[in-house]
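Missing here is one protein chain; the remaining ones are kept as they sit in the complex.
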């Protein structure tokens, strides 16, 4: 049975929701991020060297804007959605992330991938992310090479400066990779 | 003339078919892979240092699960589909791959891209890959740098261990790049 017109339209909106999310984190754009989440969004990221667990839109915004700070050179792109409807106003999505993250403070470069499992819900006519989690598939960390010349770094301009960052240690556990 | 509702729905299904394929190879997920191919799928990958030619679903599964083994740190993401219908139940697709492949046995890292040309067919109501081929556009191989710390490596857990791998040498020819 083919998708209905409404479902095809919803697929477009759900994809755009997530596309906007990735663009907004790499450009520290709070105004774009804010309407993308439900008030009680729940998050769990199982990384190679970290575990992130948090709940609630305000905590999520704070976590994102502090993580994508002015010393981060960041690219996060989500690909290849597999979206399934679980009701008229609910859906689930699988996405495959590629990310590059240069941390000028920690002096390292991370190249990684992850598979997201999301839940979406329509509220007042707009799709929002209600739950998001991922498992890292690949994560490689390496010191910045002295030969690397950073010729553009957008977050340096718009990301939170050290004194603007908040304490997000309650949301993140760092550990040594196995 | 715009696409019909059925065609728009089919475009969603064909994209999801290929998205699932890429996720499944990097996670060595045989249960996800198995229904994606026709029984007589034919394959040709024209790489920089290899040529792969094979036929049949069982050979394909064996080739994939042995290639994406427990010593491979792999990311394969297919992008930017250009899909054309050639009938009610047949279609062709062009995709643009980016891949990263760290081989801990060979001690090298490959970063590459390729352009796929696929043929899809609907069988018993489900779209399947009947033919897939690609040409490498870019392929760069380099030894693993000692500073690279692999902090997540999903295939180490789920990929075939050395004694589980099968002989796939009939499907692949290695050669020196020109």
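Per-chain residue numbering starts at 1, and chain names A and B are given in the order in which the chains are listed.
The criterion applied here is as follows: contacts are C-beta pairs under 8 Å (C-beta built on N, C-alpha and C of every residue); 3 or more make two chains touch, one makes a residue touch a chain.
What you see is a predicted model; the values in this text were computed from it and never measured.
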item: Full-complex contact with the absent chain, from A:100, A:121 or A:172; value: A:100
item: Residue numbers in chain B that touch the chain omitted from display; value: 2-5, 8, 11, 47-49, 79-83, 94, 96, 98, 111-113, 115, 135-143, 177
item: Residue ranges of chain A at the interface with the undisplayed chain; value: 5-6, 8-10, 12, 16, 18-20, 22-23, 26-27, 73-75, 77-79, 98, 100, 102, 145, 147-154
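One rule holds in what follows: only the chains that are shown with their structure count from here on.
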item: For chain A paired with chain B, centre-to-centre distance based on mean C-alpha positions, whole Å; value: 26
